[in-house]
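Note that one protein chain is taken out, while the other chains of the complex remain in position.
Chain nomenclature is as follows: A, B and C, assigned in order of appearance, with residue numbering initiated at 1 for each chain independently.
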Amino acid sequence: MESNIFDMGKIDIAWCPGCGNFAILKALKAALAELEITPHNLVMVSGIGQAAKIPHYLRANVFNGLHGRALPPATAIKAVNPDLTVIAESGDGDMYGEGGNHLINTMRRNPDITNIVHNNMVYGLTKGQASPTSRMGFKTPVQVRGVAIEPFNPIALGIALDASFVARAFAGDFEQMKEILIKAISHHGYALVDILQPCVSFNKLNTYEWFKTHTYYLDNAHDPTDRTAAFGVALEENKMALGVIYQNSERACFETTTTVYEDNKGPFCNRKPNLEKLNDLITSKGR
Amino acid sequence: MESNIFDMGKIDIAWCPGCGNFAILKALKAALAELEITPHNLVMVSGIGQAAKIPHYLRANVFNGLHGRALPPATAIKAVNPDLTVIAESGDGDMYGEGGNHLINTMRRNPDITNIVHNNMVYGLTKGQASPTSRMGFKTPVQVRGVAIEPFNPIALGIALDASFVARAFAGDFEQMKEILIKAISHHGYALVDILQPCVSFNKLNTYEWFKTHTYYLDNAHDPTDRTAAFGVALEENKMALGVIYQNSERACFETTTTVYEDNKGPFCNRKPNLEKLNDLITSKGR
Amino acid sequence: MGNIPRKIKDDVSLVICGSAGKGIQTVETILTQLLKRSGFHVFGTKEYMSRVRGGSNSTEIRVSSTSRPSLLDRINILVPLDKAALKHVQKRISENTLILADKEHFGPVDEKEAQGLIDFPFSQAASDIGGAIYANSIVAGLLAQLFGIDQEEMSLFLDQFFSEKKPEVIENNQKAAAKGYEIAQRIVEAEGIAIDIERHPHIAEDIFINGAEAVGIGAIAGGCNFLSSYPMSPSTGVLVFLSEQAEKFGIISEQAEDEISAVNMMLGAWYAGARAMVTTSGGGFALMEEGISLAGVMESPAVIHLAQRPGPGTGLPTRTAQGDLELALYSGHGDFPRIILAPGRLEEAVYLTRDAFHLAAKFQIPVFILTDQYFVDSYYNIPSLDFQSKNRENDIIETEDDYRRYRITENGISPRGVPGFGKGLVVTDSDEHDEAGHITEDLDMRVAMVDKRKRKLVDMKKAAFPPELVGTDNYDTLLIGWGSTYPVIREAWSLLGREDVAFLHFSQVHPLHPDTSAYLRQAKKRIVIEGNSDAQFASLLRRHTKQEIHQTILKYNGAQFSVEEMTTRLKETIDIKE
Partner (left out) sequence: MGNIPRKIKDDVSLVICGSAGKGIQTVETILTQLLKRSGFHVFGTKEYMSRVRGGSNSTEIRVSSTSRPSLLDRINILVPLDKAALKHVQKRISENTLILADKEHFGPVDEKEAQGLIDFPFSQAASDIGGAIYANSIVAGLLAQLFGIDQEEMSLFLDQFFSEKKPEVIENNQKAAAKGYEIAQRIVEAEGIAIDIERHPHIAEDIFINGAEAVGIGAIAGGCNFLSSYPMSPSTGVLVFLSEQAEKFGIISEQAEDEISAVNMMLGAWYAGARAMVTTSGGGFALMEEGISLAGVMESPAVIHLAQRPGPGTGLPTRTAQGDLELALYSGHGDFPRIILAPGRLEEAVYLTRDAFHLAAKFQIPVFILTDQYFVDSYYNIPSLDFQSKNRENDIIETEDDYRRYRITENGISPRGVPGFGKGLVVTDSDEHDEAGHITEDLDMRVAMVDKRKRKLVDMKKAAFPPELVGTDNYDTLLIGWGSTYPVIREAWSLLGREDVAFLHFSQVHPLHPDTSAYLRQAKKRIVIEGNSDAQFASLLRRHTKQEIHQTILKYNGAQFSVEEMTTRLKETIDIKE
């Protein structure tokens, strides 16, 4: 399949020239095409932020919800129609800041969705405040003396909570990013892909160059099913590992723990209440 | 100091007879007394739930706030008056469920407060639904076929996010619980104490007996400053470790990262705005 | 003691009171089932503390020859299970109250309290049978006897009720009930007690549910197949009910990590084709408001069961109130239409909850069902229900290639598609958007979208449920109520016996039915009755009808109005000269 099936035609993209988001968009389209996923079977769910505008730039079904709240609707959409490929995609502020509680609990629930986070270590859309992943010392108009609190480590968190797939990619490397996305989307269960994404407008610290010198690719020696080893990798800070860091394919998906597809395989949108059973129930309430 | 300085006199305690909460209350009073903390210098902050009623049963200053929201006010109280000992204490539903995002971020912020969680693996006050720490298969009126999602591991989370003190205690062991609480309160920085607490009314699975057979104490061989080792300990599920599992005393406390005590050591409640500086600022706005 | 009227006719208020977790529930279930099977009208309501054990809770069971599903202050028969219980209901005890208590178990009672106390030594009897646990069946047996229930009937029912227990336990409970029955016989004879209530055998066939179950049944009838919620009293009953029924009715029922997740899951579920709802209470709902606003801009259907309790803050978690009307009405930032329903009777709760799903789907808006603790926890017998007539319509279209989710239409409603069904793409956005659903900053499009959303109000008003007038058309004074107060006001109104007074009950409080103004206009005096301190519905009526509300009768201590209180306050208020 050609990735241009996802093209929107002539639209005005609101991202800054040179932004890492463009590469992510392109890699995602390529990954989807390679996986033969059609726009009609795809639902892009996002929050609010620069990254969160991505669903408007890719032909698909779209649920562009509230800041920080992409994961709950994504979980519900997948549960209501497991035939859909569901991707929840937003920025680091959205997913790790406002949406922190959903992140934790989506990891626990393990719906079969892909969670892509554009991690630019800054709040882009609101013009440059610190994000949860901003590095110590990073100065902004709000953090005037520099960020003074520990950055949030999404990889370590995912491993701690046994998220079933945890990967990190870099927006500066199209091919590898695409490969990682393919693995993530193919993974059966919740998959987190934290993508290091340079923000050329507001983050002058974590540039393309910086990310390049502060990352390395995991090689085959790394066993992503080894949780403690993965944790060790997650704690590396000076050189952050890229690739699939942790994977646990043993966990059941959220959708499969519900009973709603046991007797009825049909989609929800046509279902009507079983009035007969309801009458039985009511009669039984006469006890 | 005698621990009865914290006694409230004849009050009606709303807990069920036999509940693990009583022992926690007693251990806390004893720990505080041993540390010579006075009721007037102590602020008990809590949310809503059975555990969260604890501030009403212990003489102290009290901020009994909203369900899930104990940590933000606790952080603020400590920042505004660092002379106070601040304890944020609630149930597992409160701290790990509704309050999940604050938990993550309080760990990152590292205020010098103690965070005690009564972990009974169930929602007590609302009559027995699953909590984030409920074990798989645990049946409740809402989880009628048993809990189907991965339990939340607060210890692993704490270590993943570099919480500066992470411990687990058991309400069935007064002495050790008291010792752990003493260490936690004495720790300079955020200290999480997850206390396994039997709920005799709604949790028939995780009983005193169950906890006894599913826990063990860490011995001196365990080095709480070794993060990956601690993580390994955190993942143990059949036998959960008790004691101080992880400690990082290198991190700065949130209060010390503010500038408000640099020139002025006085308490906030008497501070007045510096109108002179304000006039200077305004004049400078004439530019 | 000679004062106590040992003969009670037609309408008995029985109260069982004791500490939490001490078995009131069991006595209540056995007794009310038996009463109903025997053909009595039965109403039950409870008030309880926000704790699991200890304290004092009470249940009122009203047994009557005609349906009277409303709270009484008066207690005809009181069964206090411990000494604190007596104190707890003290204000409601009069010389007409028959108190059946275990004197020995109570220990010394002071003179005044002891008056009217009839000894009923159930503790000793229970331990004779095999333990304190059997006290419940003894009490149930006693009460069965008082109400003249056939012993055979009772025994049959107990077998059924305890059928999942061990044979020994069943036997002991049978023994215990028989013992209570026997003790009661002695008491009845010694004290000359006689209860005389007409029976209607058809009641045995009635449905017997509480408010939470009514909402749950209505939801199922409305096609609900997705529920995401976070536990919170008094809304949890609906969560529990639908979770129990989930497997049978193909419902995904998920306990969310918080209310924010719950409401956003609900919207995701509707988007994908489900019929979804949340159940919550004040503080939990406050957390959902951003999500409600999201429903507003996305034009997503949404159904919210909001069970009210007294605020602000955590307030009184297990008590009742009607304080969240304005909260629901103005919830969420920005302007967008919504519907608020407030059932007054159980049947209404069933049908309105069903209709909430239909309305939400039709108008693509949030629809609220406003109940309260009193309502969800009260139960009574009602005749059969009918669902055939109003089943789910095809509210979802199969999309075409050029599908635009927000096509601008005359009535403001754009045909709703779902992803994966049809040739179109379904794009929904929380930003202001164009017809295709994509983000826009075109200020004219913005106005077009606001206007489109607002235009729905025209048809929404036409579809509004009219208020129900009780009494003749010829009123001077109009009593106005909404939601759970319906039975209480109705009964108090009928006790007044005044032809110049009518009662108008609203089960839809927003948007108001167009006839509302006319109803109000006819009255010389308008009195609004509600369970909050701000007279919220009175404000709403003023605003909507531009007519004066002359008096309000408000209550906000956490309890429902009783019939007696309502009667007194009506009498006080109706004849006030302005």
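In the analysis below, a contact is a pair of C-beta atoms (placed from the backbone, for glycine too) under 8 Å apart; a residue touches a chain by one contact, two chains touch by 3 or more.
For clarity, every value in this text was computed on a predicted model and none was experimentally measured.
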item	value
Option touching the unshown chain, where B:N105, B:N153 or B:N206 are the choices	B:N105
Residue in contact with the excluded chain [from C:R53, C:R446, C:H513 or C:H550]	C:R446
Contact residue for the chain not shown (choose from A:K127, A:K239 or A:K272)	A:K127
Missing-partner contacts on subunit A, residue numbers	12, 14-17, 48, 50, 66-68, 97-98, 100, 123-127, 129-130, 132, 141-145, 201-202
Hidden partner chain, residues of subunit C it touches	49-50, 55, 260, 282-283, 285-287, 289-290, 293-294, 296-298, 310-317, 319, 321, 323-324, 326-327, 329-336, 430-432, 441, 443-444, 446-447, 450-451, 454, 532-534, 539, 542-543, 546, 548, 556-559
Positions on subunit B where the hidden chain makes contact	39-41, 43, 45, 48, 53, 55-56, 59-66, 69, 71-77, 79-81, 83-84, 101-102, 104-105, 258-260, 263-264, 267-275, 277-279, 281-283, 285-287
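Here, only the chains that are shown with their structure count from here on.
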item	value
Most remote chain, CA-based centroid, reference being subunit C	A
Subunit A and subunit C: spacing of chain centres that average the CA atoms, whole Å	41
Centre-to-centre distance between subunit C and subunit B (centres being mean Cα positions), rounded to whole Å	37
Length of the line joining the C-alpha centres of subunit A and subunit B, rounded to whole Å	30
Residues of subunit B whose C-beta touches two or more other chains	98, 100, 132, 145
Shared-contact residues (touching 2 or more other chains) in subunit C	246-247, 257-258
